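The following block contains the structure, expressed as structure tokens.
Rest of the complex left out; these chains stay put.
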Amino acid sequence: MRTDRKTGKTAKTPSVRNYRKKAGLPPGTLVYTGNNEVEPSLDLFSYNRSEISRVYPLNPAETESNIRQDRNNWLNICGLNNTETIELTGKTFAIHALLLEDVLNTESLPKIEIYDDTVFICLKMIRWNEEKLSIEAEQISFLIKNKLLISFQEREGDVFETVRARMLSGISKAREKGIDFLAYVLIDKIVDNYFLVLEKIEDEIENIESELLKDSDKITPIQLLHIKKQLILLRKYFYPLRDEVRKLLRDDNELIDRKTIKYLSDLHDHLQNIIHTTEGFRDTSTGLMELYSSNVSNKMNKIMKTLTVVGAIFIPLTFIAGIYGMNFDYMPELHFHYGYHIVMAGMALLGIGMVIYMRSRKWF
Amino acid sequence: MRTDRKTGKTAKTPSVRNYRKKAGLPPGTLVYTGNNEVEPSLDLFSYNRSEISRVYPLNPAETESNIRQDRNNWLNICGLNNTETIELTGKTFAIHALLLEDVLNTESLPKIEIYDDTVFICLKMIRWNEEKLSIEAEQISFLIKNKLLISFQEREGDVFETVRARMLSGISKAREKGIDFLAYVLIDKIVDNYFLVLEKIEDEIENIESELLKDSDKITPIQLLHIKKQLILLRKYFYPLRDEVRKLLRDDNELIDRKTIKYLSDLHDHLQNIIHTTEGFRDTSTGLMELYSSNVSNKMNKIMKTLTVVGAIFIPLTFIAGIYGMNFDYMPELHFHYGYHIVMAGMALLGIGMVIYMRSRKWF
């Protein structure tokens, strides 16, 4: 659940909710479990070292005829709502039904699977929602086949714009290398973007910290809980991806050549760094919660000290005043000429004594 | 122990309690350790691609004659209370006594065991009790043999109704595949259902969170403890199952063919997701407990501030009033014409001063 920090309202997270859509159906049924009701739009790049062409928007029915076997092809499908388009694409490129299902099941954890002729990678592309101060995740899947990369994303807007621009202008190294290098470049962009989101979270943590150091009233544990929940979500996206990459690195998989291992190893290093950073944030936010609690305790202490100081000085004095307000017939002090002045002086001395005592205890 | 949130009463959980029934007996004795006193009812599906027949209810004594060797057979036994029926079934299909014992021992953790001619799987089918806001678990065991799947459940009502309907209507893929695929479909249903229960728990957690954000009095740590206990129970059901599946995936077991590995790998991914989600809930509920504690502290702070504000203003003023209530013969101020007004004005000033001071400290 994402709590909107500004309004105090809560919005549903996609974590398990959407699984419901799938629950009543037999395995193998294509259902899109996400919330982005976007009509699919297709974008095809065909390129080699010297030439590049782009078809956008591409009619789903004309995909096959536009694929150029003599070039590398990157087909980006944006919007998973219309399962027919996905199914059509699946048929065109002979994609196994279970992989299509994984593409559409936005609830699944990041994973990497290697088949004889296909590599399947699915992970999360995250954004920072500046308004809600929370992360938004979108599932992105890659299917790598011979001279063909198909990427599936849930909605418009991604982190690939610079890649596209460089591809078209011809300065991208990806133009000179195989289709798997393009996949690596895209995934690298996504992981780079993780760092940018972590930076936003760091900003928010620092903001909370500096407010807490000022002992400001602006910060409540709700903000800390909110940050903690973002970190819980991120762990769910980062750990499985790291584990999947590590598993590949450990396996003596003959399908993966040494170059790919270098890519994976790089990806693993980045993810390891991201996870270390996330865990550091976790520890820091625990520390901030302690700081908050201690602020609250200290504020309570100050309040109670005020009451105690006022009470300890004036309650005894009021009692003394009360004594001489009694109406007994025979109270000799009342008739002394300087009785009033002596009592007033005594009360002043008592009050000052209390003040000195409490000062010596550093109560105020 | 499950605490009934509404009534505050506590109900016994099946966790270790029922082991008592078994404790005095030698190993190998068939005892049903559960609480569901349901007479067994048998339900037999015999099917192949083109034909399907169902015998329900099936007389336990006629099981063997109804099994059709030329088709796949799914025998579902519902109710384990009558051990004779179980024993009879065991004899009919040559099931090892220890496996029957596992079927009846509802205390055992989920496990998967592979024998030469039998695969034994036992796991928990869980339900969400809307009234008690707690989970209810039922043990379900599968025995997979050649062309025969026997499933044992503790009581009526399961998550297989859609499977049955699709089987009978002929649209189920399971009709076209082997008996192990049917087992996979059924287990898949059970695991899908885990997501639905997690969703209910998420609803409850969000409900608690939104109440806490409103700083409502409705939420007490008892609800949080209750949720925590549901999560403890779920971990006990999910972790061993995941570990069992992982063990199978790691072993280079020749008994498991590649297709089964794909099923298991899928199951493993789902369970991994479920466990990540459960752990996330755990962390969130720890965060909610902190939020609750901080709410309580803040409420205390507010209460104490009120007392301090009232005390700090009026205790000194009362003392001043007390002074001029003293009965000394010689108190010159008493006889000043504007004495009363001056003292009243002084007290007003003092009171206002205190208010300004405390406002500047943001006490109210």
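Note that the chains are named A and B in the order they appear, and that numbering of residues resets to 1 at the start of each chain.
Basically, a residue touches a chain if its C-beta (ideal position, glycine included) is under 8 Å from a C-beta of that chain, and two chains touch if they have at least 3 such contacts.
Since the model is a prediction, treat every value here as computed from it, not as a measurement.
Whole-complex tally (this structure file, single sequence, 2 chains shown): 5 copies.
To be clear about the criterion, only the chains that are shown with their structure count from here on.
Its C-alpha atoms superposed on chain B, chain A is turned by 70 degrees; the angle is given in steps of 5. Taking the mean of the C-alpha atoms as each chain's centre, chain A and chain B sit 26 Å apart. Within the complex formed with chain A, the residues of chain B that make contact are 162-163, 166, 172-174, 184-185, 188, 192-193, 195-196, 198-199, 202, 205-206, 209-210, 213, 262, 266, 269, 272-273, 276-277, 280, 283-284, 287-288, 290-291, 293-294, 297-298, 300-301, 304-305, 307-308, 311-312, 315-316, 318-319, 322-323, 325-331, 362-363. The touching residues of chain A, counted against chain B in their complex, run 1, 3, 8, 10, 12, 15-17, 19-20, 22-24, 26-28, 98, 107-109, 111, 217, 220-222, 224-225, 228-229, 232-233, 235-236, 239-240, 289, 292-293, 296-297, 299-300, 303-304, 306-307, 310-311, 314-315, 317-318, 321-322, 324-327, 331, 333-335, 337-340, 343-344.
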